[in-house]
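Take this structure, written in structure tokens, and hold onto it; I'll ask about it next.
All protein chains but one are shown at their positions in the complex.
When the chains are written out, they are named A and B in that same order, and each has its own residue count from 1.
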Amino acid sequence: MRNKKNEIYYNAMLAPGMVLLFIFSIVPMFGIIIAFQNFKPALGIFGSSFNGLDNFRLILNFPDVHQVFFNTIYIAVLKIILGLIVPIIFALLLNEVTVGWFKRTVQTVCYLPNFLSWVILAVMFSNIFSYNGFVNEIIAFFGGERIIFMASNQYFRSIIIGTDVWKGFGYGAIVYLAAITNIDLALYESADIDGAGRFKKMWYITMPGIKSTIILLGTLALGNVLNAGFEQIFTMYNPMVYSSVDIIDTYVYRMGLEKTRYSMATAVGLLKSVISFVLIVVSYKLADKFANYKIF
Amino acid sequence: MRRKITAFDIVVVIILLFCTLTCLIPLLNTIAISFSDKTSAALGQVYLWPKNFNVTSYREILKEPQFFRSFGNSVMIVLMGGFMNIFFSVVMAFPLSKGTDVFRLRNIYVWIIVFTMLFSGGLIPSFLLIKSLGLMDTYWALTLPSAVPVFSVIMVMNFYKGIPRALEEAAWVDGANPLYILFRIYIPLAMPVIATIALFAFVGHWNAFFGGKIYINTPAKVPLQTYIQSMTAQIDPSKLAAMTPEEQLRQQELSVLTFNAAKVIVSMVPIMLIYPFLQRYFVTGIVLGAVKE
Partner (left out) sequence: MKAKKILAVLMMFLILAGALVGCGDSAGSQNPGGGSQADEDLMDPWSPYPETVVITTARSYDPKHKWGPEQSMEHNLLTDMIKEQLNVEYQILWQVESTEFLNKLSLNLAAGDIPDTFTIHGVNDYLFYRELVDNGMLADLSEAYDKCAGEYMREVFDTYEGRNLEPYYEGDALYAIASGQYGYGHSLLWVRKDWLDQVGLDVPMTIEEIEEVLRAFVDQNVGGNNLGFSLDAVNPIGRYASGFTGNAIFYALHAYPNQWLRDDEGNVYWGTIAPEVKDGLEILARWYQEGLIDKQFMTRTNSGEKEALISSGQTGIWFGWWGFPWSMGDLYKTDPDLELVAVQAPLDADGNYSHLWPAPAAQAVVVSKDCANPEAVIKTINVEFNIWRGFDAENKKILDDFDPDGLYDQNWDNMFPTGGFNLEYNNIIPSVGQLAKDMIEAGTADVPGHPHNTQHDRNMAQSAMEYAQGIKPDGWADYYTRYIGSNVAAESGTIIYNEFPFSTESMADLKPNLDKLTNETFLKIIVGELPVDYFDEFVEQWKAQGGDVLTQEVQAMLDR
């Protein structure tokens, strides 16, 4: 039957990629065993003894771990929310521009940050936010007191979130811009006839029109919550701001390597994956139920 | 007929101008620092215009062969990894875009793939694996683990779903097998999406630095961003305090602001060059891959 024959092709097309995924993504998962062991490098995985859930009990009692999980969720959630709102607003505003060259220039410039690596951006931002840097100059110009951004637990978290939104808003707006062009023009025309102003049109037509896109991107981002941006934070942080900005991944990196607490680090990593998984299942079900939308 | 300019228009323009400025200023600031003198930069006196204009930093870069070696390494990695990503995305998305009526195992595959996107063994098991496979210090270690870009696969899959079934059925009637259908029909139609995921892949590999840190042992093989990161890394102040004065002196000489700024600017050049050209394509591509009717 055609079905069976085609299916062989389909499986064959997937095979090489699946093998790679298996080797490089699934096999390392077995290393999670370390989280349940009293791992001693000299003995390796097979030689180290098991200590059940001891590692988990230990980390749950660690005050640092609570702070780290809190930071991760706080930073990630804010990044998601702002990462949704800002591009949407930007797209809506950009959509209102009719002067071609202005629109294109703004777009070109604003898409650029997305393509720069955090290594580069870290250097740029450490200059911009330094005491005598650009931002502080503006603050001083308006008579305010300069702030030591890079060392301040109060502000650094906002910088992390802000710069991440900054990096992605231009590019993120593309999807919304595209979705807007998909909206039936007739809707706008009838709104004109009813005498609706620009703002009303935006609110009652454009916004609902891109609703499904918003939901898609939002739910995809939800599953990514606990990632919170290792590369960004790793290149930008310093010990002075650990308590506000240390996320699970950076904490695991330091604990696992510098302090050679391999078991503990792996346990924290495992907790993270489990929670991520639960979140994405939840968001999938939610999207399905409320928007009738199967993400995959 | 010219539309009247309303207050709304002005607000829109102001906000958009603000956005554009925030995107430009860090760039201008860094360029300015790279052309300034060491002391002014250290004292934080450089803003949008160089102070005591000089090209010393750029000349220093020319004297550092490793910078160019790393540049070349990154190009290689981008080509290797990029093409692998494109290949796997395009090929794997095809069966996944079929329904379970035609392809029974489809859902299982999808969940496995999504699972790998979320769960990871972590740094240490991945390191152990790469080591035991003998891939340390090779570019395979940097490209194979991420060879299947799940997000791109999903994007292409969505696009394929949107291609009318009629096309495929017509091809079946003519006796075509799935390979033919994929390569002769679907892929040509998917060019915009492919341009998009190609961009994702190339930029992703170009900007990656962490893999190079962990898996590359020979300094000559280090990719560009890893190289820059190793030069601009801030040293832990507590470690600094425990160093002898001689070591502190050495540390100081390593991190000079103007050099770092220059390196950053130079490494951005490829992206700045390619970017305007590709901009046209990726806008269309994202649209087609992500927006549902």
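By our rule, a residue touches a chain if its C-beta (ideal position, glycine included) is under 8 Å from a C-beta of that chain, and two chains touch if they have at least 3 such contacts.
All values reported here derive from a predicted model rather than from experimental measurement.
Participant: Considering the entire complex, write down the shown chains that touch the omitted one.
Facilitator: Checking the complete complex, the chain left out touches A, B.
Participant: Would you mind spotting which of A:N11, A:N51, A:N114 or A:S130 touches the chain that isn't drawn?
Facilitator: Residue touching the absent chain, from the options given: A:S130.
Participant: For the chain left out of this view, which of B:F127, B:W140 or B:W206 touches it?
Facilitator: B:F127
Participant: Based on the whole complex, identify which of A:L20, A:I73, A:V135 or A:L257 touches the chain you can't see.
Facilitator: In the complete complex, the chain left out is touched by residue A:L257.
Participant: List the residues of chain B that touch the chain left out of this view.
Facilitator: Given the touch definition above, chain B has residues 38-39, 41-44, 63, 66, 104, 108, 123-125, 127-129, 131-134, 136-137, 213-214, 217-219, 227, 230-231, 233, 235-246, 248-257 touching the missing chain.
Participant: Could you list which residues of chain A touch the chain missing from the display?
Facilitator: Against the missing chain, chain A presents residues 22-23, 26-28, 30-31, 39-46, 64, 130-132, 146, 148, 150-151, 239-240, 242-243, 253, 256-260, 262.
What we mean here is this: only the chains that are shown with their structure count from here on.
Participant: Mind checking the centre-to-centre distance between chain A and chain B? Centres are C-alpha means, answer in whole Å.
Facilitator: 15
Participant: For a test of understanding, state which residues of chain A touch chain B in their complex under the given definition.
Facilitator: Interface residues on the chain A side: 2-3, 5-7, 9-11, 13-14, 16-18, 20-21, 23-32, 34, 45, 90, 93-94, 96-98, 102, 105-113, 115-128, 130-134, 137, 166, 169-170, 174-175, 177-179, 181-182, 198-199, 212-213, 216-217, 223, 230-231, 234-235, 238-240, 252-253, 256-257, 262, 265-266, 269-270, 273, 276-277, 280, 293, 296.
Participant: Flag every residue of chain B that touches chain A in the complex, lowest number first.
Facilitator: It comes out as residues 3, 6, 8-9, 12-13, 15-16, 19-20, 22-27, 29-30, 33, 43-48, 88, 91-92, 94-96, 98, 102-106, 109-110, 112-126, 128-129, 133, 144-145, 147-148, 154, 172, 177-179, 182, 203, 206-210, 225, 228-229, 232, 234, 236-238, 257, 260-261, 264, 267-268, 271-272, 275-276, 279, 282-283, 286-287, 290-293.
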